[in-house]
Structures are given as structure tokens and as C-alpha cells.
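Since the structure comes first, as C-alpha cells, the remarks are kept for the end.
Every protein chain of the complex appears in place save one, which is left out.
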Amino acid sequence: MRQFLARRIFHSLISLVGLLVLVFFLARLTGNPGDLYLPLDSSIETRQAFTEKHGYDDPAYIQFGRYVRDLLSGDMGESVRKKRPALEIVLEAIPVTLMLAASAMFLALVGAVIVGARAAYRPGGVFDRVASISSLVSASAPDFWIAITAIIVFSVHLQWLPTSGLGGPIYWIMPVCVLLIRPFGLLVQVVRSSMLTVLSAAYIKTARAKGVKEKSIVFVHALRNAMIPVITVAGDQAAAMANGAVIVETIFGWPGIGKLMIDSIVQRDFAVVQAAILVTAFVILSINIVVDLTYAVLDPRIRKRS
Amino acid sequence: MNKMKNIVGATLLALPLSLVFAEGKIVTVVLSEEPDVIDPCEASRSNIGRVVKQNIAETLIEIDPTDGSITPRLATEWEQVDELTWNFTLREGVMFHDGAEFNAETAVTAINRALNPTQDCEIRLKFFGNINVMPKAIDATTLEIKTDTPQPILPTLMGTMVIASPNTQAEKGTMNPVGTGPYQFVKWDAGQEIVLERFDGYWGDQPEAEGARFIWRTESAVRSAMVKTGEADIAPNIALQDATDENTDFSYFNSETSRLRIDMTQAPLDDLRIRKAMNYAIDRDALIGSLFSEDVVPMTQIVVPSINGHNTDLTPWPYDPAKAKELIAAAKADGVPVDNEIVVLGRIGMYPNATEVAEAMAAMLAEVGLNVKLSMIEVAEWIDIFTKPYAEDRGPVLQASQHDNNNGDAVFSVFFKYACEGPQSTMCDEEVDKGITAASAAVGDERREIWQQVFKRLHEEIVPDVQMFHMVGFSRVNPRINFTPSISTNSEVQIGQVTFK
Amino acid sequence: MTSRLTESVAVQPKVQRSVGLWTMLWNDKFAFVSFLFLVVMVFLAVFGPWLLEQPATKLNLRLRNAPPFSLDNGWLYFLGADALGRSMIARLIVASQNTLLVAASAVAVSLIIGGALGILAGYFNGRFSTVIMRFADIIMSFPSLLIAVVVLYIFEPKVANLVLVLSITRLPVYMRTARAEVLEIRERQFIAAAKTLGASHSRLITRHIAPLVVPTLTTIATLEFAFVMLAESSLSFLGIGIQPPEITWGLMVAQGRNYLQSAWWLSFFPGLMIMFSALALNLLSGWTRIALDPVQRWRLEITNQQAS
Partner (left out) sequence: MIEENKPILSVKNLSVAFRTGNAVVDAVRDISFDLYPGETLAILGESGSGKSVSASAIMGILDSPPGFLRSGKVVLDGVDILRQTRAERRRLMGKSIAMIFQDTLAHLNPVYSVGWQIAESFRTHLNLAKNEANDRAVRLLEQVGIPNAVRRAGDFPHQFSGGQRQRVMIAMALALEPKILIADEPTTALDVTVQAKILDLLIEMRNQRDMGLIMITHDLGVAAEVADRILVMNDGEIVEHGVVSQIYANPKHSYTQKLLGAIPGLGNYRETQHDASKESATPLLRVEDLTKHYITEKSLFSRREREIVKACNNVNFDLYQGETLGIVGESGSGKTTVVNMLLKLIEPTSGSAQFKGEDIFTMQGQSLLNLRRQVQAVFQDPYASLNPRMSVLDIISEPWVIHSDVVEKRDYKDRVVELLQNVGMLPDHAERYPHEFSGGQRQRIAIARALALQPQIIVCDEAVSALDVSVQSQIIELLAKLRDERGLSYLFIAHDLPVVKELADRVIVMKAGEIVERGAVDKIFEHPQHAYTIELLAANPIADPEQVADRRRRRGIKQ
């Protein structure tokens, strides 16, 4: 167990380092931050002074060396825009995204299991048809479109929900719903197909031959076996969310990491971009490890392998 | 999964169970983006200015954006001592929020801080980049400012200078702005809101609003919806298509002027006939009320009428495609390579429907027979192309751009755009350069007249732009308050002016 | 050891092609409609732009935001007009070319590259595999937005570059699936059999392993197709996707969102097209999966009378 974790963490660190190098150099291909920061009318001299002051005129590898040196002493640099430590900015943003993503993922997963299992129980039935089509629809709807439509309908016309912002539970309803709609659709599909396979497994027959109740067959015997592919997809979806529920954050004005990342990329605030990617990568790699551990918890056979 | 449940549960419990509606005498302003910082020395950036300028920290002099005239604020009067020196008499009995007293000393400290080169304050970079300013306290209420070059409009320049408390750290940006304004800073929940409350020790009349909240949403549709639902009071900047309610939505000239900059060095754009033809090709009347608001005005020069130097005698280009085709034919006959591909370069997200506008412009230019290609680019690349040094092989480009001058004088525009040395200029005309030099040194009517001559020459004889419009902005205001957005709403939202119905 | 000779399989007649593919397609009405829809879509994508270039690009400010479901302005304006007065129908059809092209090429590129890398990683399980999987990890935790901005800044927002962005970000899906499949397939007996014949690595991979992995990958690809269309539209929403004068449905939705209050049809119809295409593809792929699986095939072979 400890060895497995150690190896996974080691691999994750390698990935992090690779990511770091890639991000650093790719970011520097996108132009000089000074151009964007300085007023349009600044003179060439002002621009030069700014560039020199921030070291943007050094070759990229020297900048990288400087960055690595600072990083090793725990300094992720300072935001050019916000004039604060980049890490501090990122750490303020990430809890919002994590909570948003966690709520959406949790609800999507629970909903998908209930709907998907029910659909798989009678494949081809009315419930299955309706569930399949509507899950496909929800998996293929543009989310920003849904978000804005939802605001117009639920906030402006019906006045049931606040338009946006971070606050009490009712502020969570629309962002979470918009965010979960796609993973939900996808997960319903995965749960359904996984359950279809599992429900035709031999041990399900054994359970029926034992006289086990159908509810228990579906939710006790089959579900746990069917969860592995579901957890895989859910993990990927969660990772994608951690990487930025950009659209939801942008529209609903949630100060999350996705919004921060896109803003910093557009503004070429490199220190923030790097810190944000590093922190989200850390979250994503952790999710991967948690997913692996979940496999082992769900399936005793996996505990044997490594 | 259990863990997740706990996190969600804990979060839901931790948050107050209420809808935050704009109520009481607190004014909620919804901005288009979160300010990066709220340092007074950055107050020239629009979203920072809306929070800080004249709310938290004030300027010595206030510029009236409607006509460019200047009025006293922290300075009561001012005079030019000699070519390089101005004296300002400061208001007495003014206190900073932290208890410090406002006087010539503290004004000097504030000016020095804003102009400190170790900081990249935008006020310095934007307005004082090439000027060496030496402030000095003569006595408690007299501030002397010397400059290394003659600055005939120094009081206007000082209208951009926001005075921060002397206790503000000098070398670094501050997260806790302290000034002399009617509101003092309470807190900034990063990502969520900035809260101000009324300052009891304010030198002027106590404003009606007890405090202010600034929040931000990226989507214009959301901002306007928030005012509609009562979640916000003022949305200073909404898109044309969201400004649909006459009762709440205000339109006003926002000092922006929209044009296509012609790269005059590249064939066929170096030919005057082609540049004129392009201006004849644009059906401005069709654009007004469709892609642009009904309130926009066709431009004749880069500055809006309220700016000192605007020439009202100039007439907009008419729509005359026949004439345009004629001019192109004539140029072609003279061997001008009119078939060269001309790129209309748009900037993604410059204003809400910038893309459609660029598409429309390109389509109209193509209509008169030019070989036009549209290309939409990202802001960083756009800036790179817009400013000197220019790439050698750039080819004929019409670059969509928008210029904003709300600082009262044409000097803030003309040099940059049209002088031989101007950092965004593609032209070099001796007469225009002479005019710029002369106007910069002049004051009063003389200054205005020289600018007007320059604009006339640019408009009629040089034609460096495909002229579009003086733009209007839209703000939505909650009917529960009285507040009239204006051109100044572009750079400040004076909460002190808000009254409640 | 002798376990798997189960009777239920043996009960099935040995040779059975009694029901043709077309009949099976006809029997599943959803799949049939999906198939028709996709055929029409592909036809329009190929020939539409050539026929409708003019109405799709011609400015007509008189008809700006003309509402849909009116034939007053001719059939081209039946679905209304956009902010520049261009026919929605014409634009939807012209945009279908780019949309389907972007999605299909992005899916194809990541399917081929990701699939190949995944197969190799699974086959040569070991250090090579580790490297490939770390690479997948890196891409997974890399914000696609940054890649999009980099590409947009360095290159032009052309269709080809968009394909590049979208395909890079979707590589890991195929890599991981292909690898997992191969890890299982390479333990099968026919692989051992081929080895004893002296088959080389390349033969084992191309003749024995790849053909078995491809069906799984194509199934994923159809799901990804929808995902890519949506990702493309999200990039447009954030202003870093494809740019005019090129059009895609995603871009149309993104641009139209500004007019949701005043002219909902601007973003509604392209959004509907994305949804329909995704739906059709998924339904059809579900059908294909069943039709090609001898164990499940019977579901499609039953005609309606029998089912009732």
C-alpha cells in the first residue's frame, strides 16, 4: 500500500516537472506581458524599461533557471497585474472551484447511478429510452448557452434564483446544475452500459438463484461491480472540472481557478498561470490517485495487483 | 464519496441562507471585471478608477469630461508661475481616512509615490511617462510643481493624479487604499466584492449613500440582468443589445472613437485616392441603429467634441460607392496595385459586437471592389502589430481600433496617432508635426485653433483612418436611485452623487 | 479449464446472416432517423457552402435579426437572420462544413495518434509505457485553454490549428483506452499462437492487436465527436476559438449568446444542430455496437410485430 502510493506520487512528481517545463516555455511563446500591461500610448523607452525590470528580455532558459531557483525556495513569483504573490492568488481561487466541482460531481454521480441503473435494468424499456435520449441531449448541450438561458428564465423572468455570485445555497443551484449537466449525461451512459454488462454476469444469476431481492441485486450485487468504469470516467470529469469550470465561473461570477487561469493567460500574467497550472495539476494528480485507491476499495482483486 | 458529501454539507451550512439584494442605502455597482489592484496610483485604469477615484481618493483638480474644463477638488486654485512652474493652493481642513492631515507635504509624498519608478503605476506610465515632475511644499497650503519641459496644461494632467495617504507604503502596491474621499475602504474579498463605507470626517457634504459594494460579472447579459432583478444598482458598462429598457438604461458618449487605422506606408494604402475611396465605401447610416447604437455619431476626427481642440466644422464622409469605385479606377489607371490583398485586422472582444462590426466593414470595403480579407486576432498580437516597431513585411493593413481620450485635451491623442514619432503612427507629415509642437506649447484659444487646423488637415488631406464613430456607452441604473451615467462613468462612478428615490 | 463452452452460445445457429444490416437499421427507428440525418448533414456540408456562399456572407442590414418562421423574405430566411442580416439557414449549412471538418479531423487525428501510442505502450509494457502514460498525465492536467492561446497567438486561428488544439487535448482518452485494451488482448491465446508462428512485433501489432482495439476506439470516437464540437464552441465563447470570416456552429452559438434576450434564434439553432448531430452520432454508434456484437444482435433483428 505504502509502496504503491509512493510510486504513484513519484510518477505524479515526474508529470508535474514535465508540465512545469512545458507551461513555462509555451507561455513565453505568447508574447511580452509588457505590451498588455502598459498603456497603449507608452513610449518605446517605457516598454523597454518595463521589460528589463521584469527580466522578460533574458533568454527563456535563464528566466526558467530563475523561476526554478525561486520555486525551490517556495516562491512562485508575483503577479504582474495584481502585485501579490501568485500562489496566494491561486490558493484563494481554488477552494471555490473545488467546492463547485465537488458538489456538481457528487450530484451527477448519484443521479447518474440511479438513472443509469434503472435504465439498464430493463434495456429497451420506456424508462431506458427516455433516459438514454435525455442523457445524450444533456451531454451534448453547450453549457454557456444553458447558463445564460437559465439566468434569463429563472432569474429575470421567474425571479426564483439570484442571477449570479457566491452566497447561500440558492446561489449554488444554477452554477451546480449547469456544471453537472454534461458529466451527468455522460455518466448515465457509462453507468447504463456498465450495468448492462454486469447484470448479465454469472454471479447475478447466482444471486437470483439465492432469492435475493431485485433491488438488492441491482444496488448491492451489480452496482459495486459496475462502478469501476464509472469511477474512471467520473475521475476524468472531475479532473476536467478542476482544470477550470471556466465557463460556469465566468458567467456566474465565481472567483474560481478556471476564471483566474483564463484571465491570466489572456493577460500574460505568467507567474499566476504557472502557479495555477501547478496547483490544479496537483489536484488532478491527486484525483487520479484517489481514483486508483477507489478501485482497490471497490474491487478486492485490484488490491492484489499494483 | 462520503467525504465529498461532508465538504458540500459543510459549505452549505457555512454560507448564510439569504439572497443578497441591493437594499438599504448601500449602492451596489457591478463591474465587468474584478480590479487587479485598488491602489490609488492605478486609478486611471477604468475598473480601478470606478472604485477608487473620487470615492476613496480624490484628485487635486477635477476634469469635467463633458467639455474638458477643470474645476477645483483638493486644490482650490492654481497659477502658472513661469514656463516650468505651477503653484497650487490646497484646500484646508481635509483629513485622510487614517487620520493624517492633507497638506502640501502629504500631497508631495503622494505625488512622489505615484511617480516612483520602482512601481509600475499606470498614472505615471500613461500621463507622466516623459515628464520629470518635481513637487515641493512651499507652505502648508501651497504646492509647487516644477517640470523639466513646459507643461501648459499641467492642471489638466493633475486631474489624473489621485492623492493617497502619506502612510501608504511607497515602494509597493497597496491592498488598502486610503485617501480623502467621501468613502473609506472596508474590505476586499478577493473574487467576490469590495466594500466601502461612508467616511464621517469627509470635508465636503455628507453623501446620501451609506456605503458601496463593488462586484463584477464578465457577461454583459448577466450584469444587466442583475440590475433588473435588483441585485445591483449600477451596471456601468453593458452591451448595446442588453440596453433594451428605456427606463433604466442610459446611453452617453463615452469618449471612445472607433476607426480603422490605415497603414499609410503600404501600397495601395499609400495612395490618397484609395484612402478616400475606403471612406466613401462605408455606409455609416446603415450601421447606426443596427450594429451601433442609434446615438453614435460619425466621426470626423479622433477626439470627441468635448475635447479641447475638436474641430466642429468638419463634415463626415458621405456614403458614395460610385465615387469610391471611380477613385479606385483612377488609382488603378495610375498603376497603383489596387488588387493587393488588404487585411482588416479586428481585435477579439474589443467591444461586445466587435466581430460583427469588423465583418460588416470588410464586407462594405469589398463591395466597392477592394480585395479585402478579414482577420480577427487576439489582444496581445493586436497590440504587437498596433505599436512600433512595426514588422517589415506587414503588408497593407486596416487595423480596427478604438481610442479613448477623456482627459480634456487633444494632445493625449494626436501625438501618439499621427506624429512622425508617434508610437502608433504610420504617417509622417511635416505640417502635422509642426502643428503638434506648436499646440503643445500653447494655451487657451491659440492651442485650440492649432489643434483644429491639424484635424482639418488630417481629415481632408491626409485621411489616415477609415472613419467610423464616436461611440456611446450604456449603463443600467436601478430605478430606486438617482444617478445619471455620463462620459465620466467610463473612468469613475462617484457614489457620492447617488441619491435615493 | 474447460469452462467456457457455455450452452447459450452454442444454441445460436452457427452461420447466421439472415437479417441484413439495412433491415436491422430500419428496425431501430431512432438509429434510422439518425442515419438519415447524418447523411443529409454530410451532403450539405460537402455541397452547401458551394451553393450558399453568397447568402451566408452577404450583408443585409435591412433584415438584421429578422425573426424565424416567416416566409416573407424567402425560404432562406425561414429560420431568421443574424445580426448582419445574413440568412440563418445559409449560415448553418455553410458552417456545417467547418464544424464537421474540425470535429472529424480532430477526432481522427487524436484517434490515430493516441490509439497508436496507446497500443505501443500496451504492447511494450515497460519503460516506454511509463513515459507514454506520464505524457498522458501531463496533457490531462494541462489546461487546454493555454494550448489554445499559444496556438492562436503563434499561428492563425485557422481550422487546421483548431484541429491541432482539440486533438492534442483529447489524446489521453485514446492512449489510456488503447493501452488498457492491449494489456488484455496481448495475453490472449491467439497472440501466443501467432508468436509461435514466428510473427514479428509489427505483424502482431498491426494484424492481431490493432484490429481488435479499433472497434473500442471508434466507439469512443463517436462520443468524442460531440465533445469536440462542444469544446470548439466553448473556445469560441472565450474568444479563443475559430474566428470570422470562418464560421462554425460553435462560433454561431458563442456570437449569438449576446443576443439571447433579443434574438434567441441566433444561438438556438446552431446549438440545436450541435445537439442533433451529437445525438444522431451517439444513437447510431449505439446501434453499430449492438449490430456488430453477435451476442446482442438479436435485439435489432426482432421486427416490430414480434416485439409486440
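We call the chains A, B and C, going by the order they appear; numbering starts again at 1 in every chain.
As a convention for this text, a residue touches a chain if its C-beta (ideal position, glycine included) is under 8 Å from a C-beta of that chain, and two chains touch if they have at least 3 such contacts.
Worth saying up front: this structure is predicted, and the values here are computed from it rather than measured.
A.B. asks: Among the chains included here, which ones are touched by the excluded chain in the whole complex?
C.D. replies: Spelled out, the missing chain touches these shown chains: A, C.
A.B. asks: Pick from C:Lys58, C:Arg203 or C:Arg289: which residue touches the chain that isn't shown?
C.D. replies: Going through C:Lys58, C:Arg203 or C:Arg289 one by one, C:Arg203 is the residue touching the chain not shown.
A.B. asks: Check the options C:Lys58, C:Lys158, C:Lys195 or C:Arg289 and report the residue that touches the missing chain.
C.D. replies: C:Lys195
A.B. asks: Over the whole complex, note the residues of subunit A touching the chain we left out.
C.D. replies: 1, 3-4, 200-203, 205-214, 216, 221, 224-225, 296, 298-306
A.B. asks: If the hidden chain were put back, which residues of subunit C would touch it?
C.D. replies: Per the touch rule, subunit C residues meeting the hidden chain are 1-8, 10-16, 18-19, 188-190, 192-200, 203, 207-208, 211-212, 294, 297-299, 301-303, 306.
Criterion: only the chains that are shown with their structure count from here on.
A.B. asks: Can you figure out the chain closest to the middle, judged by Cα centres?
C.D. replies: Chain closest to the assembly's C-alpha mean: A.
A.B. asks: Centre to centre, using CA atoms, which chain is the farthest one from subunit C?
C.D. replies: Here the answer is chain B, farthest from subunit C.
A.B. asks: In whole angstrom, how far does the Cα centroid of subunit B sit from the Cα centroid of subunit C?
C.D. replies: Once rounded, the distance between the two centres reads 45 Å.
A.B. asks: Express in whole angstrom the distance between the two chain centres, defined as the mean CA positions of subunit A and subunit C.
C.D. replies: 22
A.B. asks: State, to the nearest whole Å, the distance from the C-alpha centre of subunit A to the C-alpha centre of subunit B.
C.D. replies: Whole-Å distance between the two chain centres: 37.
A.B. asks: Name the residues of subunit B that each touch 2 or more other chains.
C.D. replies: Counting only residues that touch two or more other chains, subunit B contributes 221, 378, 380-381.
A.B. asks: Of all the residues in subunit C, which ones touch at least 2 other chains?
C.D. replies: In subunit C, 149, 153, 257, 260-261 touch at least two other chains.
A.B. asks: What does subunit A use to touch subunit B in their complex?
C.D. replies: Result: residues 30-32, 35-44, 46, 49-50, 53, 79-84, 89, 92-93, 96, 98-99, 102-103, 105-106, 109, 148, 151-152, 155-156, 159, 162-172, 250-256, 259, 263, 266, 268 of subunit A touch subunit B.
A.B. asks: What does subunit C use to touch subunit B in their complex?
C.D. replies: 57-59, 61, 64, 83-84, 149, 152-153, 156-157, 239-240, 243-245, 255, 257-263
A.B. asks: Show me the residue ranges of subunit A that touch subunit C in the complex, using the header's touch definition.
C.D. replies: Touching subunit C: residues 11-12, 14-15, 18-19, 22-23, 26-27, 29-31, 123-124, 132-133, 136-137, 139-145, 148-149, 152, 182, 186, 189, 236, 239, 243-244, 246-247, 250, 261-262, 265-266, 273, 277, 280-281, 284-285, 288 of subunit A.
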